[in-house]
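The block underneath contains the structure these notes are about, expressed in structure tokens.
With one protein chain withheld, the remaining protein chains of the complex are depicted in position.
Chains here go by letter, A and B, matching the order in which they are written, and residues are numbered from 1 within each.
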Amino acid sequence: MFYRESGDFKTSYSGDQQIFPIAFDRWVVIAFCAFAFVVVPFLINDYWEKSVLVPVLVWSLAALGLNILTGYCGQVSLGTGGFMAVGAYASYKLTTSFPEMNMFIVILLSGGVTALVGIVFGLPSLRIKGFYLAVATLASQFFLVWLFNKVPWFYNYSASGQISAPERFVFGIAISGPNSPPWATYLFCLTFVVVFALIAKNLTRGRLGRSWMAIRDMDIAAEIIGVPPLKTKLSAFAVSSFYIGISGALFFMVYLGAAEPTEAFGIEKSFLVLFMIIIGGLGSIFGSFIGAAFMILMPVLFKNIMVGGLGWPTDLVAHLIFMLIGGLIMFFLIVEPHGLAQLWRVTKEKLRLWPFPH
Amino acid sequence: MNSQIAPGETLLEVKNISLSFGGVKALQDISFDILKGEVRAIIGPNGAGKSSMLNVINGFYHPQQGEVWFDGKLRTQMKPHEVAKLGIARTFQNIALFKGMSTLDNLMTGRMIKMKTNLFWQALWKGPAEKEEQEHRERVEHIIEFLKIQSIRKTPVGRLPYGMQKRVELGRALAAESKLLLLDEPMAGMNLEEKEDMCRFVLDVNDEFGTTIALIEHDMGVVMDISDRVVVLDYGEKLADGTPDEVRKNQAVIDAYLGVSHES
Partner (left out) sequence: MSPEFLYTIEVILNGLMAGIMYSLVALGFVLIFKASGIFNYAQGVMALFAALTLVGFQSGQIPFSHLINVMFGTEYHHWGEGMNNFLAIVLTILVMIAFAWLVEKLVLKHLVNQAPIILFMATIGLAFFMEGFGDLMWGANIKTLDVGIPSGGSFWWEDVTRTWATEGSEYYGMYIDVLDVWATGIAVALVIVLMLFSQFTKTGRALRAVADDHQAALTVGISLRTIWVIVWSIAGIVALVAGIMWGSKSGVQFSLSLIALKALPVLILGGFTSIPGAIIGGLIIGVGEKLFEFWVGPLIGGATENWFAYVLALFFLMFRPQGLFGEKIIERV
């Protein structure tokens, strides 16, 4: 078998603490990133950008964010849509108030604003646990969406109540607005995703990540061995909301272009992201990506096959997709609560021994 | 162990502790002390308030009355994580490991209180965070070696057998390099061999690292063998306090353990 980890010994702690301790994994990931950065921009077209690549990237960030909070720190949130809205509206206010501001900074600041909002709505987590907290996060979901609907300042008093992304440039190339080339928006999103995936990995493998997981696995014991609960939970809320805010900002500025809060950031978006991390794998960075890809691409695929191929009506297919999603969620929770990422790990373990499993 | 307190002096003192939940009196007017460097046992029948006492010591329960002095400072109303920072580590009666994490990560979490790189460096990883991580990894590896758990270093603790989990939990408490180590029934549910191993570890920790130990245990043989002094609780009250021999001869203790006919 060409995939091997035996014989790959570590002689130093830094060698053992790498993100991909197995040389083969490391090279595959580097090759994959190189392909994504260098080759894909030349192949990409409008359809692939709008239906596949950019949505997968944007939702991966949101899934990463929620996975930090739910998968690593164990705090279930149903407020993801609301926090994405905060990111989107922050980016809108920033670009319209400061048209000269660099787009990278706009997106990062939007994440920062969302992190602050996340901390405020995370405060109850000290006293509330489990699904009580999940219900409490619904308060943020509904309140935030209502706020962006009702306070005209947020949408610059536009008559329609909508916000629309102005054309903005990075290095002289439009990355938002109708004239942005597909490769530019794709690369812009990809940069954020790669950088923040790396940061998420670093955070979760270090001290902060361990304290999150300690709170998740047994909060009382964690507190007694010295993990400050409020600080730890709030840090998870802040980091998670930061990611979700960036995702919301990109979703609006780069992908949607125009948005109306109830439509774009409703409760169903919160569920969508939750499903991504359940199917992908709770507490797994890699799982956030496969979960997002799965939840975005599966409907696209089904539509192509059933509507495009068999000529079935769209509403019928939509019902089937609903059933399929619900069924898959239950299936994964029953069979593999750690999601696709765990299936992948198990496959790897089997591969390691292949073809002599005994 | 940079404490101002020399061996033989008082490390921890509880004075007149009373704790109740609603109408249930868990502890009534309990006072005792723990000297630096000793192995102190807390014994008593089920429901005597032993675990409640440990919970008071590490700040998880706040007593209605009384004072807890540690290392010369009054600290009755502190939060558990602050107490941990002062240097009190603990294991639990029902294993309270972080089940989703590996042995190594559990031990590393035990060192939480010693680590201090900020969010920025942790996000970057290269630099101070990696250096700190390696320093602490080295300390943790010593403990892994000491407890002979090298082979399960990367195993998620949820998959380990009971005895091993108890050992990992001890390791997590040791990782904090605390001044005082509270062990809540470290040998409960173990077979003879595992008990002997655990006794050895407890004594070695006490000898080699000079850690003061307070333990709750039901196995009287173990208690009499390894502890320097014993305090006996019953129904939330203190029955006796002294060396194992003194306690063994104490009439109140014999009555509590063997039962006494009340007609006489």
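A few notes on this one:
Methods note: contacts are C-beta pairs under 8 Å (C-beta built on N, C-alpha and C of every residue); 3 or more make two chains touch, one makes a residue touch a chain.
In this text the structure is predicted, and so the values were computed from the model without any measurement.
Contact with the undisplayed chain is limited, among A:21, A:41, A:124 or A:177, to A:124. For the options A:134, A:292 or A:341, the residue in contact with the chain missing from this view is A:134.
Among A:183, A:271 or A:286, only A:271 touches the chain that is left out of the view. In the full complex, chain A touches the omitted chain through residues 76, 124, 127-128, 130-132, 134-136, 138-139, 142-143, 145-146, 149-151, 220-221, 224, 267, 271, 274-275, 278, 312-313, 315-316, 318-330, 333-334, 337.
The definition used in the following text is that only the chains that are shown with their structure count from here on.
Centroids built from CA atoms put chain B at 41 Å from chain A.
If you check the complex, the residues on chain B that touch chain A are 58, 60, 79-81, 83-85, 89-90, 92, 96-101, 105, 108-110, 112-113, 115, 117, 119, 122-125, 129-130, 132-134, 137-138, 172-173, 176. Residues 13-14, 17, 199, 202-203, 205-208, 210-211, 213-214, 216-218, 220-229, 235, 283 of chain A touch chain B in their complex.
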